[in-house]
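Supplied in structure tokens, the structure appears directly below.
The complex is shown incomplete by one protein chain, all other protein chains being positioned as in the whole.
Now for subunit A:
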Amino acid sequence: MKPRPLIEAVGLAKYFPVRQGLLARNSAVVRAVDGVDLTIARSEVLGLVGESGSGKSTLGRSLMMLDPPTDGQIVFDDTEITPFSDRLLQPYRKRMQMVFQDPFSSLNPRMTVGEILEMPLRFHAAALDKAGRREKAEQALETVGLPGQYLTRYPHEFSGGQRQRIGIARALILEPEFIMADEPVSALDVSVQAQVLNLFARVRQNMNLTMLFVTHDLAVVGHIADRVAVMYLGRIVEIAPTRTLFAQPRHPYTEALMSAIPMPDSGNRRQRIVLKGDIPSPISPPSGCAFRTRCPYAVLECAQARPPLRLVEPGHQSACIRDDLTLVSPLDAVSEASPTWARAI
């Protein structure tokens, strides 16, 4: 039986107008997100990957109604929240929270950790008094592995990893059902990344969280996600359960992304697929398949129509028209020497 989705996006689009000159009309739009259908089931972790400029963060923010979408619907727990005003969204804010990329900019430098953590409670748990809020904040800090007495300190006294833990504590303090994590580890050192990822895995289990995990790093996604969606130029080009995606990528863009994952050399020479050029401008995307300009397998038909996401096997959708391709999986090279996350897949 298919689990009921917690959050669902239908035809989601977010365009940004490009201003040209002082009085000029908005003559062009950046199609940051261009028609995305997405469902995330309860207690599922969906990884969203793509290179910078692919629109993955914008998609995440639109889903959270931080940047209301230009078009399309967002359905949260069977309620369409797209047309909601800030006031109507208020009860949903409690249920969906966000962890930010840059732990240096996401904490107000003029507030103590205690003030930062108590802020969500002020708005959503009016019944709590000062002492109650403090106690909750202390618990939240301990949940993320920091001692409770840190409450009186300011963000600048902490390292990047510790700050990110504080950011996670802030997102968790209201006990939300859904968390959108926007590149939560990409600003951290590799050693700290692992700790923070483990923290995510732990709280996800304990609190039965549903998550959208936005990242440009496939290795990170392999570690935490149940399913992975690959995004290119505002569209989802492939979506599959993590294991399937890694074992049997069906879209050339996924293959290229995966070939860039660093792997310990196991003797088998892996071929590194280096994409030519930059991601095309989202103001005027290429006709047909947006990836065809950089795709090593592109054929004439690719330019004709925008390929829709098609089911290629149960649970696995891809937007590539070339079914004849056999793409290289990074797991082909996996051996005993590989990192644990790769063997786990």
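Criterion: a contact is a pair of C-beta atoms (placed from the backbone, for glycine too) under 8 Å apart; a residue touches a chain by one contact, two chains touch by 3 or more; residues count from 1.
The rule is simple: contacts and distances are computed from a predicted model.
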Write down which listed name, "Peptide/nickel transport system permease protein", "Acyl-CoA dehydrogenase family protein", "Protocatechuate 4,5-dioxygenase beta subunit" or "Cell division ATP-binding protein FtsE", is the UniProt protein name of the chain that is not shown.
"Peptide/nickel transport system permease protein"
With the full complex in mind, choose from A:V18, A:L66, A:A201 or A:I283 the residue touching the hidden chain.
A:L66
With the missing chain put back, one of A:T70, A:T112 or A:S186 would touch it. Which one?
A:T112
If I consider the whole complex, including the chain that's not displayed, which of A:E80, A:E135, A:E157 or A:E301 touches that chain?
A:E157
Identify the residues of subunit A touching the omitted chain, counting contacts across the whole complex.
61, 64, 66, 86, 89-90, 93-94, 97-98, 100-102, 104-112, 119-120, 123-124, 147, 152-154, 156-159, 161-162, 167, 170
